[in-house]
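In what follows, a single structure is set out as structure tokens and then discussed.
Every protein chain of the complex appears in place save one, which is left out.
Right after this comes chain A.
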Amino acid sequence: MLVELKNGETFNGHLVNCDNWMNLTLREVIQTSSDGDRFWRLTECYIRGNTIKYLRVPDEIIDMVKEDAAKQRAAGGRNSNRGGAGGNTGGDQRGGHYSQQGGDRGGRGGGRGGRGDYNKSGRGGYNGGDRGGRGGGMRGGRGRGSSQA
């Protein structure tokens, strides 16, 4: 995925981890200066969430998240998904607050699914499944209390 910072620098790499503040760890990174004419290769970097302007993620991610949300709903919503399924973004997220079609309650389940399992199923957070990061970044209120409930 590609990360652009507020200062215009971009970082292109594989997401390996993220947290509720959108802090990210990327591996195999290509950093580009804001004017776009200097490049650096970094094996790993940590990006503080509040310096980010936007993330550009692969198209497939949207479908994966939707599928997972549908699965979650099918499994009965609230307390259903312990273990592997681990929420639509891989483990750590509480409450699917990214409303898809408005109807997704998210629920507290959130999923404990260890990152390991999750990865094998080829689904990660926003990172295209290569590592199964911890969820989409954002905060994820408490399920029901979140804005679309």
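FYI, a contact is a pair of C-beta atoms (placed from the backbone, for glycine too) under 8 Å apart; a residue touches a chain by one contact, two chains touch by 3 or more; residues count from 1.
By definition in this document, contacts and distances are computed from a predicted model.
A.B. asks: Choose one: "NEDD8-activating enzyme E1 catalytic subunit", "CDC20/Fizzy WD40 domain-containing protein", "Glutamyl-tRNA(Gln) amidotransferase subunit B, mitochondrial" or "LSM2-LSM8 complex subunit LSM8". The correct choice is the protein name in UniProt for the chain not shown.
C.D. replies: Protein name of the absent chain (UniProt record): "LSM2-LSM8 complex subunit LSM8".
A.B. asks: Tell me which of A:K6, A:R38 or A:K71 is the one touching the absent chain.
C.D. replies: Within the whole complex, the residue contacting the unshown chain is A:K6.
A.B. asks: Could you pull out which residues of chain A are in touch with the chain that's been left out?
C.D. replies: Touch with the absent chain occurs at residues 6, 8, 22, 49-50, 52-59, 61-62, 97-102, 126, 136-141, 146-148.
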